[in-house]
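Okay, handing you the structure first.
Here the complex is missing one protein chain, while the rest keep their positions.
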Amino acid sequence: MGNKTIVTGVIGADVHAVGNRILDYAFSQAGFDVVNIGVLASQEEFIQAAIETGAKAILVSSLYGHGEMDCRGLREKCEESGIGEIILYAGGNLVVGKQEWEPVKEKFLEMGFNRVYPPGTLPEEAITHLKADLNIE
Amino acid sequence: MGNKTIVTGVIGADVHAVGNRILDYAFSQAGFDVVNIGVLASQEEFIQAAIETGAKAILVSSLYGHGEMDCRGLREKCEESGIGEIILYAGGNLVVGKQEWEPVKEKFLEMGFNRVYPPGTLPEEAITHLKADLNIE
Amino acid sequence: MEVLNKKWSMEKLMSLRKEILATWPTGSDVEDIDAGIEYQKSLPKSKNFAAKLLHAKENGITLVQPRAGVALVNEHIGLLQFLQNEGQADLLPSTIDSYTRQNRYQEAEKGIQESISSGRSLLNGFPAVNHGLENCRRVVESVNVPVQVRHGTPDARLLAEITLAAGFTDYEGGGISYNIPYAKNVSLEKTIYYWQYVDRLIGYYHENGVVINREPFGPLTGTLVPPCISHTVAIVEAILAAEQGVHNLTLGYGQCGNLVQDVAAIQTLQELSEEYLLKNGYENRHVTTVFHQWMGGFPQDEAKAFGVISWGAATAALAKATKVIVKTPHEAMGIPTKEANAQGLRTTKQLVNMLKDQTLPLTNELAEEKEMIKKETRAILDTILKVGDGDWARGIIRAFEAGIIDVPFAPSRYNAGRILPARDNNGAIRMLDTGDLPFDKEIIDFHKKKIAERGEAEEREPSFQMVIDDIYAIGKGMLVGRPN
Partner (left out) sequence: MEVLNKKWSMEKLMSLRKEILATWPTGSDVEDIDAGIEYQKSLPKSKNFAAKLLHAKENGITLVQPRAGVALVNEHIGLLQFLQNEGQADLLPSTIDSYTRQNRYQEAEKGIQESISSGRSLLNGFPAVNHGLENCRRVVESVNVPVQVRHGTPDARLLAEITLAAGFTDYEGGGISYNIPYAKNVSLEKTIYYWQYVDRLIGYYHENGVVINREPFGPLTGTLVPPCISHTVAIVEAILAAEQGVHNLTLGYGQCGNLVQDVAAIQTLQELSEEYLLKNGYENRHVTTVFHQWMGGFPQDEAKAFGVISWGAATAALAKATKVIVKTPHEAMGIPTKEANAQGLRTTKQLVNMLKDQTLPLTNELAEEKEMIKKETRAILDTILKVGDGDWARGIIRAFEAGIIDVPFAPSRYNAGRILPARDNNGAIRMLDTGDLPFDKEIIDFHKKKIAERGEAEEREPSFQMVIDDIYAIGKGMLVGRPN
């Protein structure tokens, strides 16, 4: 597949399906080829899908607060699998409870994510960023 | 009049009449002889009513936030009028805005009030105190 | 002096003006009446209260307005800007302090000075008269939405002169609604006369192309006021204002808490006022409505206060009131911080937006409630006109003397104070005692029946204790004050 292929999914034991459906729709509308692996997706499933489709980016959603535990080590696993340079985004309610956003963001950037989004972000924002990061248009 | 005569009223430019009516009713029910001078009452009117009726206590209500300015000097005026020992209570929304209660209470006690009540106090509480302060029952 | 409902000549207004403007030094700034009109014309339409209200009414939108006022000008401007920007207020007020309301400008001045020296507002509102024309214009110029004067001033003539010349486009109050709940010893003759002055002034503005909106104060004492009582006062004041040339009126009502009664009240207020204005020959008048969120005691707890605020917001939206006056989570503690004020606005905004596509459907219960409110209000209004020998001003004065109209819990000695309101078993406000209201047997029996139903449910005789229980109820989380 081409330059516009991305993998989306909801990581861990998380079953929030609505936002995932909207992201799929919005990125498809924006011209991306969306490989949506759905909810309850493991790190391995994200990586497998990215390798199989030659995706340029992985967009990880997490709505249930366990994102911190679920996302840890994803960058390292990508490196081990030979896709160490792939773009990684994360977004949603990434931690349990109401916390300051900046430290949460820092934590995920340190984990190797390229961009991190707080709850309530509209798809348009991530679309704009991803186009910039992939040098599209 | 007897030992159970008290003067009630709403001080200053304050027109809140409902609580005043309830206080009147509740103290009367509790056996007090209530001389209710109503709303928009000046310090002089409170003192005049107390002298004329031989009241043992003055209960000042203030609901509109100007209580601090309106009540200042009342104890001194009582002293000048020869009723310096009269019991003075104040209650209501005594200051403008949401403030810590303790400093407000301190301020009114320093002004010479015997007891001070925050917003939301039920009449029963003041009735119990007044009976104790006047050695009734 | 007998006061009649008759339009003043401009000569009468102008000859009195001199005297009024001389009552405080800042009055001299507004001597040229036409300068105020010119200034008003220089303001954009977006700052005109009447225009914004009519637009909302046409589009089925409920606008949101706070109460707010502090002692000093810059702080007051900061407060209004905050409520506009952070509170998303559609309409802004300048709530006037209580000294100014009693024309005690000397004490207001002292409050200003103490506020400066202590660094916090010692006044419960904005002393517009003391600050004068230019400072008031700064207020209007500092915000992007229309600003209204909200107060409680029996004699508000000087305040009107200054604030209208300064670009305020809505003026709350009236000769009855700012007397009976706000004064103790001022006769209705006097206050109606004072307010004829204000209304004639606004009529003059109107004749010269400047539309100023007038809002009789709806909730009166804010405590268990039956709709027919507040409706009667609002409609009489609307007629008195219309006679003096006022064309745009917002009539008000304070939430009782029972959804059906509240929706019925807003709908009948609109319908009855239009009917009576037209019947009395006042054509081309524009009536809008204002719903006041719960005016009684509030829970101390902020979370519970949000619940009370929200119920008022939801009711206003379902009743399709043109605007809603908003309470704050600090209500039980007195004057709110600006943050709390903005919170109350945002809570309300969320609900009026969410519910803007919904109404309360017409049901038997709603139809019956509307019918009763109309019967009661018409009975009082028609008796007022009768005892006034055809004159509304004479009539309302005589009616208050006779208890034909009677406001519960009012401080004024010109009010009979004989009626006793209490909630029925569904929380609607009825009368335990209808006093001397000119009601026929059907109406009296209706109230008796409703109160008796509650008495039976609570296994007690209806009495003043029931009334007290109702007053304390909301603070304890209830609408109806049941025995424990």
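Read from first to last, the chains carry the letters A, B and C; within each, the first residue is number 1.
Rule of thumb we're sticking to: a residue touches a chain if its C-beta (ideal position, glycine included) is under 8 Å from a C-beta of that chain, and two chains touch if they have at least 3 such contacts.
Here the structure is a predicted model, which is why all the values come from computation and not from measurement.
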{"item": "Chains in view that touch the one left out, judged over the entire complex", "value": "A, C"}
{"item": "Contact residue for the chain not shown (choose from C:Leu366, C:Val387 or C:Ala402)", "value": "C:Leu366"}
{"item": "Contact with the hidden chain (one of C:Pro408, C:Gly427 or C:Gly455)", "value": "C:Gly427"}
{"item": "Listed residues C:Ala265, C:Val324 or C:Ala342, member touching the removed chain", "value": "C:Ala342"}
{"item": "Residues of chain C (touch criterion as defined above) contacting the omitted chain", "value": "257-260, 299, 301-304, 306-311, 313-314, 318, 342-351, 353-355, 357-358, 361-366, 425-427, 474, 477-480"}
{"item": "Interface with the undisplayed chain - residues on chain A", "value": "12-15, 17-18, 20-22, 25-26, 38-40, 63-66, 68-69, 93, 95-98, 119-120, 122"}
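Please note the rule applied: only the chains that are shown with their structure count from here on.
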{"item": "Chain contact graph, described as a line, ring, star, complete graph or other shape", "value": "other"}
{"item": "Mean-CA-position distance for chain B and chain A (Å)", "value": "66"}
{"item": "Chain centre separation in whole Å, for chain C relative to chain A (CA means)", "value": "55"}
{"item": "Distance from the mean Cα position of chain C to that of chain B, given in whole angstrom", "value": "30"}
